[in-house]
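What you see is the complex with one protein chain gone and the rest in place.
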Amino acid sequence: MIRYIVRRLLLLIPVLLGMTLIAFAVTKAVPTDPIIASISQEASNHPEIVAAYRKEWGLDKPLSIQYLTYVKNLLHGDMGVSIYTHRPVVDDLLDYLPATVELATVTIFFSVLLSFPLGILAAMRRGGITDFVVRMLTLAGVAMPIFWLALALLDIFYLHLGWAPAPGRLDYALSPPPPVTRLYIIDSLIAGEWSVAWDALCHLALPAFVLATWSVGLLTRMMRASMLSVLPQDFLRSVRSKGASDFYVIRKHAAPNAMIPVVTVIGLAYGDLLSGALLVETIFGWPGIGRYAYNAAVHVDFPAIIGVALTSTRS
Amino acid sequence: MTESVAAAPVAGRSPLSRLAAVARRLPNAELLVGLAIIVTWTILIAAAPVITKFNPLAQQIALRLQPPSAVHWFGTDQLGRDVFARVLYGGRESLPGAICVVALGFLVGVSLGAVAGYCRGIVDDVVMRLTDMVLAFPLIVLAMAVAAVLGASLMHGIIALAAVWWPPYVRVCRALVLDLSNKEYVVASRAAGRGSASILLRVILPNAVPALLVMAAIDIGRAILSFSILGFLGLGAQPPQPEWGAMVSTGAAVMDDWWVATFPAIPILTLAFAFNLIGDSIRDALDPWVGGRRQ
Partner (left out) sequence: MSDIKRGGNIQNGVSRRRLIESGAALAVMPSAVAASLAVPTRVATAAGRVKALIVVQQPGSLRTVDPGRASEVDAAAIMRALYDALLSLKGADPAPAYATDWTVSPDGLTYVFNLHPDWKFNDGSPVTPEDYIFSCHRQRNNKADASWLLGNVASMVKSGPNQITIKLKSLDVDFLKLVPNPGLAVTKAATVRAHGGTDAPDAATKDTATTWLDQHSVGTGPFMIDHWDRGSEMVLRANPHYWGPKTFDTVVFRFVQDPTTQRDLLLRGDAHIAVNLTPDLADEIQKRGSASKAAIVNVPALGVAYLGFNVKATGPISQPKAWEAIKYAVDYAGLKDIYRGGGQPTGSIVPPQLPNALPIAEGLKQDIDKAKAALAALGVPNGFSFKLTYGADQMIQNVPASDVAQKVKADLAAVGINADLVGIPLTQELTDYRAGKPEAVLHLWAVDYPGWTDFLPNYAPGGHVALPRQNWAVDSSPEAKQIAELSARAMAMVDPAQQLEPALQAQRLINQYGPYAWLFETNYQLGYRTDVIKKLSVDLLSFFNIPTSEFV
C-alpha cells in the first residue's frame, strides 16, 4: 500500500511535466500570436509596444528556452503570468476556480443523492412502470442540449415567474463573506452570515439544476446498469435464500458491488464539471474557470492554459 | 463448477452460437423504437432534397425570423433561411460526425482500458498517466492547432474531438476489467489453461462492454453539441453549411424566436434518446440474467 502511494506520487512529477510539454507544443503549433491577439488595435501598430510585451513574456527567446524557463519557475511554485490578463496565473485561478468548485460540488452532491436511490429502484423494479419512468426521465436528461435548457429555464423561472434570483453568485446588495475557502456557502457559514449562505445557495440552484440534468441522468443509468449486472450473481442468490429481505440484500451486498464502476463515473463527472461549464457560466454570469479557460485557449495564453490544465489534472 | 460456468454466461461457447443467443433475445420494444427513430431520421436526412424544396443556403433577408407557417414549417432563421431544410440537411454533418467521434473514442478508450486493467503493473501506470495527461488537455487549443495545420473542416473537427474523447472510456473500462479479473470464472479459466488474450477478449470484455455501451450511447448527444463549440470558433463544419449543434448555439441568441434553436435541438434530443434505447437493449441482450432469471 505504501509502495503504491509512493509510486503514484513519484509518477506525478513526470506526468505533470509531460503534460506541460504536450500543452506547450500544441499551443505553439497554433499560428495565433498571443501578443497581437491580446493587444489593443492601435497598440498593434506600434512596434515598440509589441516588442516591449514580447520581452516581458520572454516570447522573443527560442522555444526551448521559453519552455525550460517556464518549467523551472513551475518547479519553484511559480505558475507564471497570464499573457492576456497580465496577472499571475495563481491569482486568476484563485479568483475563478472557487466559483466552479462550488457549483460542481453542489451539482454532484445532489446528483448522487438523487441518482443512487433512483438507479437502485429502477433496477429492482426492472420492466415495470417505475423503471420505465425513471429511464425516460434520465434519457431526457442526458440527451438534452444543456445551454438550450439553461436559456429556457432562465426564461421561465427568472424572467417570467421571478422564482429564481438574478443570475450571478450573490445578490448585488450582499458582499461576499470573509474569504477562507472562497466557497461562499462554506465561508458564510463559518462567519455566521446565514442570509448570505442562503442567498448563495439560492443562486446556485438554477445553474446546478441545469448541470445536474446530465449527471443525474448519467449516474442513474450507470447505477441501474451496474445493479442489473450485480443482482443475478450467485452469491446474491445465496444471501437471498437465507431469507433476507430485498432491502437488506440491496444495502449489504448488491449496492456496494454495483457502486464500483459508478464511483469511477462520479469521479469523471465531477472532473468534467470542475473543468468548467462554459456555456452555463456564460448564461448565468457565473465567474467560473470555464470562461477563463476559453479565453486562455483562444488567446493562446500558455501560462494560463497550462495553469488551468494543471489544476484540472490534480482534481 | 456448474455454478461458475453458469455465472459466466457468455464464456465457453463458440462465437457463432453466442451471436445466435444474443440475436434471439434482441427483438424487444426498446430496440425497435430506438431503431425506428434512427432509421426515420436517416431517411429524412438522406431524402432531404425530395422532402423539401427549399435550399438550406438560400437567404431571404426580408423574411428573417418568421415563425413556423404553412410555407416554412419550422420558420426561418436570422438570414431568412428555411429552418426545416436546414435541420434535414444539417443531419448530414452532425449525425455521421458524432457517431465517428464516439466510435473512435470508444475503440481507443476501451482497448487501452482493457489492456491497462488486465496487465496492470507498468503498462497500467503508463496508460493511466497518459490518460491523465490527455484528460486535462483543453479541447479548444487542440482544435485550433488541428484546424491551423490541417485546415478547418468537419473531418478535422472529428479528429480533434476524438483525440480528447477517449480518456473517460479508459478509466471506466479499466475499473470494470480490474473488478472482473477477480471473478471466479476468470480465475477458473486461467487455471484451465486459457491464454490471456483469449480470457480478456472472450470472458472479461463481453461482461464489461454493456456498461460501456451505456456510456457510449449517452455520448452521442454530447458529441453533437461539442461540434457547436467547434463551429462557434470556426473549427468544424464551416458556415453556411447547416449543422445541428451550431444551429442551436446561434439560435440561442434569439431565444424569443424559439423555433430557431428548438427545432434543431429536437433531432439531437431524439437521436440521443434512440441511441440510449439501443444501448440499453443490447446491454440487456448481452446479459441473460434479465430480471434475476436465466432466460
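Just so it is clear, A and B label the chains in written order, and each chain counts residues from 1 on its own.
As a convention for this text, contacts are C-beta pairs under 8 Å (C-beta built on N, C-alpha and C of every residue); 3 or more make two chains touch, one makes a residue touch a chain.
As the structure is a prediction and not an experimental result, all values here were calculated from the model.
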Selected residue (touches chain absent from view) among A:Val15, A:Met79, A:Ala258 or A:Ile283:
A:Ile283
Residue among A:Ile2, A:Ile129 or A:Ala173 touching the omitted chain
A:Ala173
Just to verify: which one of B:Leu79, B:Met155 or B:Ile266 makes contact with the chain not shown?
B:Leu79
Touching residues on chain B - with respect to the absent chain:
57-59, 61-62, 64-65, 78-79, 144, 147-148, 152, 231-235, 238-240, 250, 252-257
Interface with the undisplayed chain - residues on chain A
30-33, 36-37, 39-46, 48-49, 52, 56, 84-87, 95-96, 99, 151, 154-155, 158-159, 162-176, 178-179, 194-195, 198-199, 202, 281-285, 287-288, 291-292, 298-300
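FYI, only the chains that are shown with their structure count from here on.
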Touch list for chain B against partner chain A, complex:
3, 6-7, 125, 129, 132-133, 135-138, 140-142, 144-145, 148-149, 168, 171-172, 175-176, 179, 207, 210-211, 214-215, 218, 221, 225, 229, 233, 245, 248-249, 252, 255, 261-262, 265, 268-273, 276-277, 280, 283-284, 287, 289-294
Considering only the defined contacts, which chain A positions touch chain B in the complex?
7, 11, 14-15, 18-19, 22-23, 26-27, 29-32, 126-127, 135, 139-140, 142-148, 151-152, 155, 217-218, 221-222, 225-226, 228-229, 231-234, 260-261, 264-265, 267-268, 271, 275, 278-279, 293-294, 296-298, 300, 305, 308-310, 312-313
